[in-house]
Structures are given as structure tokens and as C-alpha cells.
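This part shows chain A:
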Amino acid sequence: MGKVVGKSVGSGWPATLGLLAALAGTAPALAQGKPVTIRAVMHSGLRITDPIITTAYIARNHGYMIYDTLFATDAAFKVQPQMVQDYSVSDDTLTYSFTLREGLKFHDGAPVKSEDCIASIQRWGKRDGMGQKLMEYTASLDVVDDRTFKLVLKRPYGLVLASLGKPSANVPFIMPKRIAETPADRNVPEEIGSGPFKFVKGEFQPGLKVVYEKNADYVPRKEAPSWLAGAKTVKVDRVEWINITDYQTAVNALINGEIDYVEQPPHDFLPILKGASGINLVNFNTLGMSGMLRMNWLNPPFDNAKVRQAVLLAVNQQDYLDAQIGDPDYMVPCLALFICKTPNATEAGAPKPDLAKAKQLLKEGGYDGKPVVIMQPTDLAISASLGPVTAQALRKIGMTVDLQAMDWQTLVGRRAKQDPVSQGGWNIFHTFWVNADLLNPVNNVGVNGRGKAGGWFGWAEDAEIEALRNAYALETDPAKQVDIARQTQERAYTIGMYFPTGQFTQPAAASAKLSGILEAPAPVFWNVEKK
Partner candidate 1 sequence: MSRPVLEIRNLSVPLPRGADRGYAIEDLSLTVAPGEIVCVVGESGSGKSVTAGAVMGLLPPVLKPSAGQILLEGEDLLKAGPARMRRLRGGRMAMVFQEPMTALNPALRVGDQVAEMLEAHAGRLGRGARRDKVRQLLADVHLPNPESLARAYPHQLSGGQRQRVMIAMALANDPALIIADEPTTALDVTTQAQILKLMRELQARREAGILFITHDFGVVSEIADRVVVMRTGRLVEEGPAESVLCRPQDPYTRMLIAAVPRAEPPPPRARPSLVSPVLATRDLTKNYGGRGLFGGGRPVQALDGISIALQPGETLGIVGESGSGKSTLARCIARFVDPTAGHVRIGGDDIALLPARALHPYRRRIQVIFQDPYRSLNPRRTVGQSIVEGPMNYGLSREAATARAKNLIALVGLDAGALARYPHAFSGGQRQRIAIARALAMEPDVLIADEAVSALDVSVQRQVLELLEAIRERLNLAILFITHDLRVAARLCDRLIVMLDGRIVEEGATAALFADPKHAYTRALFAAAPVMKAPPVEAVP
Partner candidate 2 sequence: MGRFILGRLAATLPVMGVVAVIVFLLLRLAPGDPAAILAGDAATPEQIAAIRARLGLDQPMLEQFATWIWRLVHGDLGTSIISNQPVGRLILDRIEPTLALATSTILFAVLVAVPLGVLAAWRHGTWVDRAVMGLSVAGFSVPVFVLGYLLIFGFSMQLRWLPVQGYVSIADGLWPFLSRLILPTLTLSVIYIALIARTTRSSVLEVLGEDYIRTARAKGVTEARVLRRHALRNAAIPVISVIGLGIALLISGVVVTESVFNLPGLGRLTVDAVLARDYPVIQGVILLFSALYVLVNLSIDLSYLLFDPRIRY
């Protein structure tokens, strides 16, 4: 089951000094009256508080604090019930009926009813990839009574539970009906959920500081916590998210004891943190993350499959990982699109670097030497280093590259454009994903082949891969699902949908005073104690 991870590092650079600081740093947490507070620095500032209208991870993390989910995935990739007491599936597998646990209450005191769950599922269904697919096959969602409701499918669909319990990016959080009825493109007016923490609206400073308080009425499950499933018991009074944009300052503040937790310290700082005493490196997200190189199928030269193939042969993962991470302990070279060491992991169809063939394919693909625009986000450390590596690799096979630096928001705005390069369009951009979002062909947007209508940025279009994805969704036999995943990967590589620049793990850094940090695809603060 979930294990508490953390190797305490005692020896090394001014140990005694560090210990002294830890003691003298902040008043002992146990002093009566003073609320036990965890001060954490997350990877970015929370501005949009609606986890449904945006796939930003900070909004998802916020969601896990104040909302609860019907189902949740555990460490063994199994979907376990969370708010659901028990559920049953009809013989023809078309009707799922769910019954909620006793005594579930929203923060405003109102009990959680079936109508709340149905409204939340419908809002989530409008925006999330797997949600949209589920809604495609759903005939109706009916209330049976306050604690029981039914989901009736049009035809058998294998991923009902996998969708309702998906761990990341647009998690189906349950909100009160009145809030869930907010249109899917507008921020929720109030932050009311039924999760283990309450959102303190008064102290919220967008982009600066977010404060959560323990939800005394929350009734955790009996089972032991495992990933996002099991008991969500809160063991502190308050959690404050502070946004420190300068990582140097964040690391120094952690070493000085001014803060207790840094979610994503850049890898360059890990040696310092290892050396500092009173600080543990906690790799809560063992599944890790992956970088992705994405080409735009609408604009030449990448509208031609041969040129896309050439790119896949020109680049190699080691360069990306060296530039991005540097420290071998945290690199995981792996060419499996659906992430190594997971059920769908396979290296089938993976390209091997071959510059000669790449140059030849380039000629065959009719590359005319026009500069290729690579968008590089300078203010997002993790993906800033990928652009230059691609640029150098493409230059090696004779392509001219225009590496354009911009900030992340500009990139997000510009990649949504389908215009030609001359009118603000683009050719290549890089981004990174939490691996939990890439586990299967349906969830992994990179292999979405719906092109312009409903496809992901880059608008890859391929009927064959769409057929494979549908087959995967409808397949209930796990062995067959793995085989369909393999075929999807082979197809994806042949038509060059994207190139995985390598997996890496990103440990968090926590003060030695914290214990009980759970291993999970998202940074969660239940079960964490502060001595």
C-alpha cells in the first residue's frame, strides 16, 4: 500500500548550523493555541480556482484540497471507491448504480446529494477528454434517491470507472449543484466542496497566497491511504500556499526554516538540498513526468509525414534529459508513449536516432529550407531547456530554425492559433505532462487523431489511430487493451504524432518536521503531520 517516502539526510555541509536553525527557526509547532500550519511553495501561483475550466496542475492540486471524488486510483492503478459507499453494474454492463457514503457534507453544511454528483459529472463531461468520451456513450444519468443515482450507457463502455476515478487533468470533482451549473467556460463563483480542507476566501491573494483550513466535518474512509484512494485524514490545522517566483529564494527560505515544503525545486538545487540538514527530498510522484515535442500538422513543413519522421530520427532523449535535468538519478530514458513500468508500457515502433536517414527523408519530404518556428517559454524552467536542444538537432540535419523566446502565457495563447506561420502560427512547441495523464490511448491527448475538429494543439489527423482509440475504450479485456495500446503507439510513431523527450522524476523538498507525505500523482496534504 502507500509507503511514506523520504530519506533523511543528516551529514554534510554545515550540519550543526542547520540543526540549530531548525530548532531556533520557528516557535515549536506544538505550542498550545498556535495553529499547526504547513507553509508550502507550489510550482506556480493559484489564480484560476476552477479545476474544470483549466487543465493547469495548480488548479487540479487546489481541487484535491477542497473537493472530493466519487472514485480514486490507488498505487496499483486500481480504481477504488471514495465518496461512493458501494456500486453495482447490471448484467448487460449498461447500467451502473452508485450509492454515496453516509454523512457526506459540503463546506457550507449542505449534505451531498445525487443531484450534486450528476451536475458535477455533466459539467466535467463538457471539458475533459475522457469525460467527453464517457458522455458520448452515456444515455442518461438518473437520480434514484438522495444518496443513490444511476448511469445508463447506450452501449458497453470499459472506462466508466477509469474515467470517474481519473487521477489528473480535469479530475471529476464533486461540487454543489448550484455551483456545478456555472457554464463550463466561466470560473466557479464560490470555492465550496466536500473535501478534507476548506478554502479561506478572506485570505486568498491570487498569484500570491492561498490558505486552507482543516474541514472538521470531513469523514475519512476506513481503508489506509494509497495514492488518491483510501482515508484522507487531515493532521494539521492550516495549509498556506505561498508563491515564491524566485527558486533561489524559495530554497533558501526552506533551508532557513521560513517555509516547510517546496513542490518542485529545480534539479540544479537538489545537490544543495541534499547537503542541507533538516531537509528531506520526497519523491511523492514516483510515476514522474515526461517532456513532449509537438509538431503542427497544419503548417508546412510538418504537414508532410516524411518530414515528421525525419524529426523523430534527428532527436535523441539523452540530450533533452541532460539539458533539462542533468542529474542521472532523476532521469528515466523511456520511449514508451504510455509511460514505462505501467500496464501499457512497450517500446514498440520507437525511432532510433539516424541522421543520414533523417536527411534523406527530409529531401523526400520536399523540405524547402523555410525556417521552422520553435516556440520557447523562457519563464517556465522545466520546458525552457527543450527548445534549444531541438533547434540544434534540426540544424544538424540541415533545417533552418527560428527559436522564438516568449513567456508561457504567450505560448499558450499562440499554440491555440491554426493560422499559417506568417500570421502568428507556429511549427513546434514543447511542454511537459504528469505521467498519470498519459497512461492510455484515450487519456493521452498526444495520440488524439481528430485533427482540426476536437483534436489537441497540433491537430494531428488520422482515422486509423482514432479507430484504435475507440477500440481501446470499448475493450473490457485488459490483455486486449494492452495489445491495442501497442498498436496505437506503433501507429503514432509512424505518422509522427509527437516525440517523448524523456521521463524524469521531480522530488519535492520538505522540512524534516513534516512526515506522512503520501506518494501520489499530485501533491496532497492530507495524512501529513508537522512535529
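Convention: contacts are C-beta pairs under 8 Å (C-beta built on N, C-alpha and C of every residue); 3 or more make two chains touch, one makes a residue touch a chain; residues count from 1.
For anyone wondering why these and not others, all candidates are chains of the complex that A comes from, given by their letters.
Remember, predicted model here, so these are calculated numbers, not experimental data.
*Asks:* For chain A, which of 1 or 2 is the touching one in this complex?
*Replies:* Answer for chain A among the listed options: 2.
*Asks:* Across the complex, what residues on chain A touch candidate 2?
*Replies:* Per the touch definition, chain A meets candidate 2 at residues 17, 21, 45, 47-48, 53-56, 127-129, 170, 185-187, 205-209, 242, 244-246, 248-250, 252-253, 255-256, 258, 379, 407-410, 412-414, 416, 418, 424, 445, 454, 456-457.
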